[in-house]
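Working notes for the structure below.
Only one protein chain is missing from this complex, and each of the others stays in its spot.
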Amino acid sequence: MDLLQSFSVIQLANALALSSLLTILASGLALIFGLRDVMNFAHGALYMLGAYLGFAVAARFNFWVALAVVPFLLAGLGVVFEYAVLRPLQKRAHMDVALITFGIALILGHVVNTTWGTSPLSVAMPPALSGAVDLFGQPYPAYRLFLILVGFGTCALLAAWLKWTKSGMHVRAVSQLPMVARMMGVNTDRLSLFVVCLGTGFSGLAGVLAGPYLSVDPSMGANILISCLIVVVVGGLGSIGGAIAASVVYGFIQVIGSIVSPLMSVMTPYLLLFFVLLWRPQGFGKGRVA
Amino acid sequence: MLRIEDLSVSYGSVKALDTVNLAVSQKGVLHGVIGPNGAGKSTLMDAITGRCKPTQGRVLMNGIDITSRPIEWRRRMGMSRSFQRTSIFPGITVGQQLEMVATQLGEKNLHSILDTLELNEIYDLMADSIAYGDQRRVDIALALVGQPSLMLLDEPAAGLSTAETVKLFEHLLAVVRQRNVTALVVEHDVEAVFKFCDAITALDLGRLLTTGTPAEVRVHPDVISAYLGSSA
Partner (left out) sequence: MMKTTPLFSALGFSKIFLSVVILIIVLSGLAIPSLIKSTFYLGLFINAITLGIAALSIGFLAHQCGLIIFGAAGFTGGATYLFGIAVMYFNWDVTSAAVFCLASSTLISLLMGMVMVRARPLPFAMMTLALAQMLHSVVKLTAYREVTGADDGLTLNWSGNFFGMTQAELARPANFWTVAWLALCGVMLLAWWVGQSRAGEILRATKANEERMRFSGFNTYVPRVLAFGLAGFIAAVSGLLVGLHSAFASPELLDFTTGANSLVSMLIGGATVVTGPILGALLYTMGQDQFGASGHLELLTGVGVVIVVVAFPKGAIGFVQSGIKRLTGRHHASN
């Protein structure tokens, strides 16, 4: 009975820890897609950049400074992204913009490689969180609990913002009926900028948080991109709630699958992606930015 | 031939079409569909051709329910349509396009289509280099290949001048009479529709106002208020 309990609780926590990172990333990607109609293939690279910057800042100062600063640095990059890429190319075909974000992913990958090299780096865990916490009688890494709290907390805040604030409502309106929203006086340009910066900022946040948890290496961008795409698509393009739910499901599949059947844990997400893209393109969520 | 029963198409809470009923039973008639912006004309067209799925109601062709059937069914039942944009295949001549479709559908009478629509002069020209008005005629010609019994034309005169529109409708009427094919035409140019069509259906805000001869429709009170009420 004790063994079973430890199995399920620890595994549950692990799944949630993994999901929390994905949740932050997927929400950002879903926002950008919902509002700008752009599938941002550079999202994984932004996350990687965030992780490496987090490493650099944490090495100089400490983890907490990195956590505070890096998301804003990435948000600043988001400004560049919006003005230099998304606005000028608004009228181009979706595939063209997608290709360009793909190219940006490669450029960012290069920047990371030349600046920090190609061997994996480890980010020191902040001392306050490096211990273990008692979780239902079992010791559990404190950092992971922190991760879960921050990850889901951020999304809860995001959901609350979308639902109850005026600007949040505007975001939802613009993503569903851009013309109407514009006619009603919503400043869609400023809103777009804000949402893109939010999305890139979130990538930065996820990257910094990932540092002590996963290793920081040049392939982390590509790996998480696919997971992110899958989560956003399965959850319903543009749907935040869907993205959150899908991340949780994904986390569970990974953790439980790796015990039961490694092959299934690898393949299930892709099978889900295929299924959704082909038979239920709107995903399982409730529609755009909902 | 074509019957539309209680057709409704809703997008969320917006009703693009609301319980529309329409019947086109004769061969060789030109049947116009008019209405102000947002009346649901294009939605009606899309529901008939299968581009969108109605939330309620049925589309029947020769008595057979084709509402959810794929394009291949509709074509086999004798339906064809024109296209507003990207209508012409790029990179090949007018003649090559018509021949390509004619071969596929086993059309043996291509030259009569060419004659009726006066396409012989532009037969060897590149399809994407001809004048816009000519492109529209090629568009209609492509829809005529294969002996359809019902042709659906969605704003065939879009972007044409008044004179060109008249010319196009003259061609359409010739096609309809000579080949005994019925054409259901959505058109913005109300004058042309009233002048050339045998029957007219008027829509407004997704609802059917009336169907009848031009003379009847012209004096129908709902039609008048719809057109005077909006600035169409």
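Think of it as A and B in the order they're written, each chain with its own count starting at 1.
In this section, contacts are C-beta pairs under 8 Å (C-beta built on N, C-alpha and C of every residue); 3 or more make two chains touch, one makes a residue touch a chain.
Just so we're clear, the structure is a prediction, and the values are computed from it rather than from any experiment.
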Subject >> Residue in contact with the excluded chain [from B:26, B:129 or B:178] >> reply: B:129
Subject >> Residue touching the undisplayed chain, where the options are A:9, A:69 or A:98 >> reply: A:98
Original post:
If the hidden chain were put back, which of B:11, B:89 or B:132 would touch it?
Top reply: B:89
Subject >> chain B residues touching the omitted chain (full complex) >> reply: 49, 51, 70-72, 74-75, 79-81, 83, 86-87, 89-92, 100-101, 104-105, 126, 129, 142-143, 145-146
Subject >> Interface residues of chain A (partner: the chain not displayed) >> reply: 39, 41, 89, 94-96, 98-100, 102-111, 113-114, 219, 222-223, 225-226, 229-230, 233, 262-263, 266-267, 270, 273-274, 277-278, 281
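Here is the rule we use: only the chains that are shown with their structure count from here on.
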Original post:
Counting in whole Å, what is the centre-to-centre distance of chain A and chain B, each centre being its mean C-alpha position?
Top reply: 48
